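Only one protein chain is missing from this complex, and each of the others stays in its spot.
Entry: subunit A
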Amino acid sequence: MVTFTLNGKDIAFDGDPDTPLLWVIRDEAGLTGTKYGCGIAQCGACTVHLDGMPRRSCVTPVSTVEGSDVVTIEGVSGAEAAAVQAAWIGLDVPQCGYCQSGQIMSAVALLQLVPKPSDADIDNAMAGNICRCATYVRIRRAIHDAAATLEG
């Protein structure tokens, strides 16, 4: 039995402990905002926050999150999340939208760590998130916009 919190709710999982956190979130908890894209931590579509840090849930065995706090796109909150999502909406960032939960989770984690990121900071933090629609121009602009909002 693995126990952890998911968006603040207690979860007790008694299935295969090797199950990647991604599939526990999607299949068992039924939260589908977190996406499968590659299964090998190459695309970032599955990004969640594990104890406040961005984590690729597709390669994270659920057994390793015992006692942790897991936050997904459905539960992400706070000033950074609000600013990022508002910027995303303001610039109409998404195209197909499939990768955007992961993009937003990475962007929120970046702003929590680096309130006013440079372009290089954005490259470093976001290079693990693939967008096949290539919405990168707007992702970059939206992160700068969100940082400006947070600065007030």
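Please note the rule applied: a contact is a pair of C-beta atoms (placed from the backbone, for glycine too) under 8 Å apart; a residue touches a chain by one contact, two chains touch by 3 or more; residues count from 1.
To be clear about the criterion, contacts and distances are computed from a predicted model.
There's a gap in the complex where one chain should be. From "ABC transporter permease", "Isoquinoline 1-oxidoreductase beta subunit", "Acetyl-CoA acetyltransferase" or "Glutamyl-tRNA(Gln) amidotransferase subunit A", what does UniProt name that chain?
Matching "ABC transporter permease", "Isoquinoline 1-oxidoreductase beta subunit", "Acetyl-CoA acetyltransferase" or "Glutamyl-tRNA(Gln) amidotransferase subunit A" to the record, the invisible chain is "Isoquinoline 1-oxidoreductase beta subunit".
With the missing chain put back, one of A:2, A:31, A:50 or A:65 would touch it. Which one?
Candidates A:2, A:31, A:50 or A:65; residue touching the omitted chain: A:31.
In the whole complex, what residues of subunit A lie against the chain that is missing from view?
The missing chain touches subunit A at positions 15-16, 18-20, 23, 26-40, 42-43, 45, 72-74, 85, 88-89, 92-101, 104, 122-123, 126-140.
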